[in-house]
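Every protein chain except one is present and positioned as in the full complex.
And then chain A:
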Amino acid sequence: MAEERRQKHCSVVLPTESMKAMAESVGVGQLQEDSCVALSEEVSYRIKEIAQDALKFMHHGKRRKLTTSDIDNALKLKNVEPLYGFQSQEFIPFRFASGGGRELHFYEEKEADLSDIINTPLPRVPLDVSLKAHWLSIEGMQPAIPENPPPATKEQQKAESTEPLKVVKPGQEEEGTIQGKSQGTTTPDGKGKEKGLIRLKPRSTHELSVEQQLYYKEITEACVGSCEAKRAEALQSIATDPGLYQMLPRFSTFISEGVRVNVVQNNLALLIYLMRMVKALMDNPTLYLEKYLHELIPAVVTCIVSKQLCLRPDVDNHWALRDFAARLMAQSCKTFSTTTNNIQSRITKTFTKSWLDDKTQWTTRYGCIAGLAELGSDVIKTLIIPRLAVEGARIKAVMEGPVVSNIDKIGAEHVQSLLLKHCASVIAKLRPQPDNVDQYRTDYGYLGPMLCSHVMKARTQAALQAQQVNRTTLTITQPRPTLSVSQSGLSGSSGPRTPSIIKVPSSLTLMSPRPGTPSQPSPPATKYIVMATSAGAASTQQVITLSSSQSASPVTSTVPSATSTLQPLVKLESGSGAGLTASRPLQKYIVVSLPSSASSSLETKSSVLPTSISSSSLDGGMKLERSESPGASTQSPH
């Protein structure tokens, strides 16, 4: 304990390498080790000081999250010019990279597609502040309305179900406190211990208020009623309402009883409605469903594997219900399966057992396979694929053998397509490339050829998707012909930028190797990205010269290398901002300032492009400008 605390207080100092890196970034080459140490200590101390001050602003801002504005205000407090223009969508704008023995954090400067930016509609104006009143409590009781948190949190519900003796219901808690908290807290414990000896489990009651009873009636009626709009509303309510936990046992019973009755009566519609209710319950984040799984899971499984779910099995689409229920089952396995309840393995066993049974009907067979398949590719790989050949033979017997019954045939067809659907993608990942039909036939029997074509389809699809992904990443990973100008105050001072570390109050003399310190406040550190068509730029004052020699990027490969040195004009929007006139042939450059995406302003300098590139195919952001170029090229002085 004490050890930990000491650890916390241990003064952390920035590594001296950081100082070196920072010095290099502002043009100070060889910094003495001693200076680095001194600097890093000083800087660490100042940073801590500022962070401590910034915390004050956070506290007074009634927030839990420290923001950049807090840092700015803390800097202001120390009479230091705050960092202007620092804004980031992400909380931490840095990216990490390592290589060549060095580790770096840097600003991620994404290439912006201008056409996208131009064409995207303006972001919506943020909503204005508004005031909303609700009852947090009425005479000591908190009403269960959406504005208030759910009366019992999931944890409470869990505690209630796992340790029923300790339960103090949220509603009763207030009453307990009214009568004196001592009663409310100490006696139940005592009681619990006493009763623990007798082993009496108190009956937990779920009394519903009149309102709740009405609500329950309305909801259940709407859920199984004929009006679809009402049903959607009711399901929405089940999925979102935070105050349902009191009614949960009733819903659970409603569903399980409903399934029991309607399976017998083969009422497909009602079964579907009931499954949708299950789905809504599972979607509600405030409910602790574990307690009711014993009722819900059998109901769901029934809807997956029941021999008959509808009156006319040859016409009605009970397959959809089985699919839906199978997905529900998979979802509940994912959320509720633990090492103690073993839901997933128990379910898997159930499905496999009936699937392996030869006498199993096609409908049940379909349900079992669907249920298994929904559980994920691992299950498919281990349980379904090995049985493909056997299953194929069975299907073949129905499809090609003498017509036994139409229903069997439909069942076999569905099983077949189900198997193909689920197995193809898994096999595509399992098997190496050349898809040989014969090979498939030997491996998977009757289903082999069909599988083969499905797998090939899956492969092409995957490739297509990958290509799309590649495309997008391509623009990011390509060597960027970008140049960032980190300073906008360009009043002719060619010296490296003064380090904008924290300025110390005048009383303190900080050993800082400042080269040629100008007395002006540090200029706003706005980032500019200059996008050019050729790489390897070097900066002089306001002009960016591009040497059009060899270029690594696929973009520039299409640019004719004959182009001589270009002097593009870069107009910076802040700072002196005096646009220069360029005497040389100009290329089109787009300067994007990046304080934030919302306020990023674009300035395009229309200018002249070399004629020859007009037809070249270019990707990404340059496309738009290229297409314009022929028009521009006519004005070319060349």
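Here is the rule we go by: contacts are C-beta pairs under 8 Å (C-beta built on N, C-alpha and C of every residue); 3 or more make two chains touch, one makes a residue touch a chain; residues count from 1.
The rule is simple: contacts and distances are computed from a predicted model.
Peer 1: Determine which name in "Transcription initiation factor TFIID subunit 5", "dolichyl-diphosphooligosaccharide--protein glycotransferase", "non-specific serine/threonine protein kinase" or "NADH-ubiquinone oxidoreductase chain 6" the UniProt entry assigns to the undisplayed chain of the complex.
Peer 2: Per the UniProt record, that chain is "Transcription initiation factor TFIID subunit 5".
Peer 1: Can you work out which residue in A:68, A:115 or A:148 touches the chain that's missing from view?
Peer 2: Residue touching the chain left out of view: A:148.
Peer 1: Among A:61, A:249 or A:449, which one is in touch with the chain left out?
Peer 2: A:61
Peer 1: Just checking the interface: what residues of chain A touch the absent partner chain?
Peer 2: These residues touch the chain not displayed: 2-3, 5-6, 8-11, 41-42, 44-45, 48-49, 52, 56-57, 59-65, 67, 69, 73, 76-77, 126-140, 142, 147-149, 174, 177-178, 180-182, 185, 505, 507-509.
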